[in-house]
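Apart from one protein chain that is not included, each protein chain of the complex appears where it belongs.
Right, chain A next:
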Amino acid sequence: MRHDHLITSKQLSRGDIETVLDYAAEIDADPSTVADRHAGTLLGLLFFEPSTRTKMSFETAMKRLGGDVVDMGSVESSSVTKGETLADTVRVIEGYTDALVLRHPKQGAATMASEFVDVPLVNAGDGAGHHPTQTMLDLYTIRENAGLDDLTIGIMGDLKYGRTVHSLAYALTNFDTRQHFISPESLQLPREVVYDLHQRQDGTGIKEHDSLEDVLPSLDVLYVTRIQRERFPDENEYQKVAGEYQIDAATLEAASDDLTVMHPLPRVDEIAPEIDETDHAAYFEQAHNGVPVRMALLDLLLSDDRGLGGGSDE
């Protein structure tokens, strides 16, 4: 059965993921092969939360496939402020476009929206839920730099609210990986996510830590996320905690020479700029990879003959 919507990375099997990554690599090597594949196709961008970066990445991907986008614009200027439901909005915009990309602050928004539309719908983030296209570009970057099997990865920062982290962790259970989750106690993975990870893997590959120190030397990849100021009651508390999860050149002296450092960007001060010029830094490459990966995903979702295959629905 093909998937007509991309809602969560949980829906993707190892085979699905490899199909997308292989195709993204083909496109990355020679984008001209797909330059006109979707001439005349319109992608609707529904961003109920600001995210210039993700939105631009989707827009670039669609245009590089020969298509175009229509953008709902900011929430303030749209009919949403007049109290329209999401169910109504997606049904209206569906009538204008061939596929939809949705970002929404509520968890489960993409699942619900997909029940109201027939065109393919891509989840670009639903509250603290999922962000599967970010996951695919993360996996692509990991594969290019460290390989996806026999991988030891550390995921550090805000693991509680970080949908990017949850999506990535689910997807990695399809591969032979050891995942170390490093965060302050107040920002640990939600119990729901831990439960799922243990269901998906036998659990031996999942470990939680409150400090990077012990695990750093064993890591192939360190995935850093931002700890946001608003998660803490006051500035002092934030400074104290966040400071322990920032990395600089001195931190990385204990790391393997081959360590790959990733970050979904934008960063603030989690990764010192001095790391940018080292061989560890893969975060700008990671951001670049968003375009070929989203081109591959959109093409698979929009093509009758390909589809985003997959077996196990959850």
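Following the convention adopted for this analysis, contacts are C-beta pairs under 8 Å (C-beta built on N, C-alpha and C of every residue); 3 or more make two chains touch, one makes a residue touch a chain; residues count from 1.
One rule holds for everything that comes next: contacts and distances are computed from a predicted model.
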Write down which listed name, "Nickel import system ATP-binding protein NikD", "2-oxoglutarate synthase subunit KorA", "Aspartate carbamoyltransferase regulatory chain" or "ABC transporter permease", is the UniProt protein name of the chain that is not shown.
"Aspartate carbamoyltransferase regulatory chain"
For a quick check of understanding: of A:M112, A:V241 or A:A287, which residue touches the chain that isn't displayed?
A:M112
Kindly state which of the options A:A35, A:V75 or A:A128 is in contact with the chain not pictured.
A:A128
Where A:E192, A:D214 or A:E274 are the choices, the one touching the absent chain is A:E192
Chain A residues that touch the omitted chain in the full complex
83, 85-87, 104-109, 111-112, 115, 126-129, 191-192, 195-196
